[in-house]
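Each remark here refers to the structure printed beneath this line.
Removed from the display is one protein chain of the complex; every other protein chain stays in position.
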């Protein structure tokens, strides 16, 4: 079997979310904003039946993610609204660029505006930060990935935004992959028993990852052939040694101390994946506005 | 790396479901049965405040799964109920055996009885059929696994019942593993392109499986190193050849024509996993009753 | 009042379910299957915007039920999908027959396929088994009916499938009819007091049924004029005697030991209704596939 | 069969609702009142941890219904609250009477007060009006019953309140009994065909009622043996004639023009049931307060 | 700042509710009525595919509110239904007037009829009673307002109906305004401390109201500049004195003993707002029917 080792470094493919998964989040956000009485300002100050045209525009440059949220928010209040995408999810927008043009009932559009912008700005912020990391490691074999440090309720959307930014996704939750950490190792009495228990319990389509803090722990883990080993807070030197020891038999994930300043050096050690919670928990919102 | 190849054949470990995931299913089932007016027979014919003791008993021998459902159904109507397990999930019950003893408000117990039995009987039925398959292939390296042909709304419970029966779980849904079938291959223009697209799109904790119908397709797939290859409706001879060609570099899953009569011969070809939709879509209910 | 006695044996009328009741079940099943990330295989391997035509076809002969589920599953992911029924719910399909033709977005269709087939196959299985029972008693005055031993979450759909099979429905839940069993009789201190309490509590549109195990119990019950008496596990001889004693003043329902082999003899005793939990808890899935 | 004809006029039995059905209504009402920020007055003005004792007291005399709602509303905000019933559901309270004593966290109690009173006052209002009707026809063989003209979302609670008032319940919804009205008759081409279709479609535990406007229509209906005939807006004379013609072979329900002034005369015609939408759609709230 | 004092007495503006807020209430009501089996009468007696035209007509004169509920109820069962409004929400209908014409699938229309009428009749009842109060005080500077004594689950709709009747809305819940009552005052140790705590806790967009029972309490409250003072059960003389003492520095709300007979005299004292729970908890249903 001579195929090239690395399963992750090929072409980028943006896998979208179906409306069926996005719409409930959007509608919950609208319900949260409309409260019991609805938009009393629009009801008082905007005549019924007036139509309005507007543009979603980026105030700062960034990678776009979440236009479906904006479209669905407006459609929820005006099913006849028109929404035309100009710069799509996964694409870069320069400052001032129009992302989408919309034409809708004026009350509906004004009522949906904040929800649309809250989601679009947040997801584009995640995509923009991810894109910065992805760009920083371009040319290396490593990929940038997220964690479970996502906003409660928005995990699927934020994971999607990471993909829009050129990153790949870590596990989606506690149930779709095994990730053994120090407490689990302690509970099992060691790395070997923990991996054995995990393999006995896991189905054949579940990957097993183990987090290690030292090269010695890596050596302990390798004979049990986990799918992925997370090297937590390793020095660059230790990361390089880990790559040598693992001999491409397992995927190696570096975590800890990952910043835009450090990420390229980490990538150049030869690790396969670099994970950062900051992609989702600390990405600044991308400033996007709705211009009438 | 000298560790034994097979990741699945070790000790059986029964991973349970937290009440938090089971309780909503149970409460929805109670709501469906209680309707708008509640149990009008118990309300009319059973005085308030009477306590009642009873036993869940197997009318036929089988592998038990779902006692938590019974416990939670009764607790939903009487939080003070006592429920003592005698034969636990994952254990075998002979005909007539008492699975659990319960003491509760009589109205609550009679109202919860049917929901408790519907879930317990169904899940024990799945576990019992799985156990029969697991026993049939005992001593081989193969494991029995389920599919996505589960009862809508009960997937997590039925997957759990498969584990209680000694099987392992296939993917839980469309989102936690990639399984490439003929339509996907056709849409991509071939097995190679399909696997390349899948690898480019998948995160590093997602396994990739591809379904093939012939040895030639297997040969096409192997260079792209999928995690699992499903051999669909292969003859026993072709299964043996597939095992040889795959050289233990990928997991092999046999599917199609799997019955209690054929499963051992399939297992003896050396495949790793054998999947059957019948485990969940055709398991007869295990006859369990509640005896006052 | 000379009108013919039997209220049930007239023409068969298939009362459908409104989409409003079916759609939530279908969407919950889709949500269960799509999980958090959606169909990652279709997203990776099927280009956006491709249309696809396919046919739902029966692999085995059977009575069809549940085409609305298939239609709504596809429509939930592609509101523009076309779905044309060829063999309708309540009709018989020979092996290989096309039940419906569909044209839809390829990703949507492939993502909805398993949910559509899981529901269609299960409900058609219930209808097919019911039809076999109904055919076995054709020409007698008896009707076949289901029980509350249904799949949690699917009761309304399975009761509908029983109607598609030519059966009639027993009560839908604990709240729409009174059914007095042994525990209720014990709690009330006898059959007479139980029926008196039931009559005092029930509204004028609620029927009252009582389960009896012996002819002596039947004699006890008749003076209190229940609407229906369930004769549980009666011998054929006792069923005949019960029919004579009841003098067509109450409906008689036979239950227990009902199989395709025994049902005709039971029907020929003159009972009005024959109930079987197997219709819903043990019907094998009808094998239906989606052919591209 | 010599048992006394009338199935409804025996002892009154109050069938309660399980908490499982009441609690979701109460919690939805609390959520509606608490909004997003909760009770900002209590949070600002009542110190944390203070306990408070209070009494639910009737300001006017009436029949009580809905104390479970009050109890559950308080418990939802303070699970440690104590709630002691002094005058139970279905009992009469004089003006000023204490219905229940409560001791709870002060913030919780003040926050739950309005929801508790809104439900308790409304349901007691329904019970009180029903009791007035029931008292007006005491000594006759007739019973008072409600309709489907209930408050959306509160049907089960209001039907329960009718029982607390001494009434019986009409059907709970469109699905638990057949009620054929003029539009249905027109669609079927007559009373006979309508009843035949209904009988063919209905399960054996479903009652069939038909609404008629004239004695001639009654004559048309009787040969088809419906379970109940609703005599809509009949004169007292026609009601008496209807009772004679029906010969106690069907239940007769009088509807239309039913007031506290007219109801006794209607009852004395010999009809079995008298229905009034006013019980639920026009019952004035019973004035109940919470006294610290 | 010379702008006219009264902020409330200008032109009436009817602020509507978006469908997004109304539709869930309507669908919940339909689900409650359809139960598990749907409308079995329509299914049995009305052929599939038949269309039907009908008119919503007022049997008594009144102020209309809730036509959106009727429209959405029918649309939920037949998305192709046509619904044409003849007399809109907020307008007065004479007896016999047609409010709306509808054309829809006959089964859908008959199944939705009761839910449509229950909501339309109830909300029009609230609007009609409110309009009577509003008319009684016409020409004064006072406005009529509702309370939180609304039907659980229907608060937003009933508050809307109050606006249709020409009233204004009190706070929507416990969270959107502070209303300090006797228990809060007691907990804080007096009116002054209570208002100080409220001001310290409240955001700058939250109004603060305090309920007082005497002129002395009013004097205590005024120096702390609440936004509104509720004068509970004041005599007409005391109301007049309160107006003088408040010197238009706070809004004054009269409550207690408000009836159609007393309301004009109360208004003429010069108070700004008059509140009555009866608007929502005791409004008789407006009799509206659906005529085929």
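Each chain gets a letter, A, B, C, D and E, in the order it is written, and its residues are counted from 1.
Just so we're on the same page, contacts are C-beta pairs under 8 Å (C-beta built on N, C-alpha and C of every residue); 3 or more make two chains touch, one makes a residue touch a chain.
A quick note: this is a predicted structure, and the numbers were derived from the prediction, not measured.
**Student:** May I ask you to name the displayed chains that the omitted chain touches in the full complex?
**Tutor:** So, taking every chain into account, the missing one touches A, B, C, D, E.
**Student:** Have a look at A:91, A:175 or A:219 and name the one touching the chain we're not showing.
**Tutor:** Going through A:91, A:175 or A:219 one by one, A:175 is the residue touching the chain not shown.
**Student:** Among E:107, E:122 or E:143, which residue is in contact with the omitted chain in the full complex?
**Tutor:** For the chain that is not drawn, the touching residue is E:143.
**Student:** What subunit E residues would touch the chain not displayed?
**Tutor:** 1-3, 7-8, 10-13, 15, 143, 145, 168-172, 175-177, 196-197, 199-207, 209, 222-225, 227-228, 249, 251, 253, 272-273
**Student:** Considering the entire assembly, which residues of subunit D contact the chain that has been omitted?
**Tutor:** 27, 30-31, 34-40, 43-44, 48, 76-77, 107-108, 111
**Student:** What residue numbers in subunit B mark contact with the hidden partner chain?
**Tutor:** On the subunit B side, contact with the omitted chain comes from 13, 15-18, 20-21, 155-156, 159, 169, 172-173, 176.
Keep in mind that, in the parts below, only the chains that are shown with their structure count from here on.
**Student:** Would you mind pulling out the distance in Å between where the CA atoms of subunit D average out and where those of subunit E do?
**Tutor:** Each chain's C-alpha centroid was found; their separation is 25 Å.
**Student:** Which subunit B residues touch at least two other chains?
**Tutor:** Residues 32, 34-40, 43-44, 111, 172, 175-176, 197, 200-202, 206 of subunit B touch two or more partner chains.
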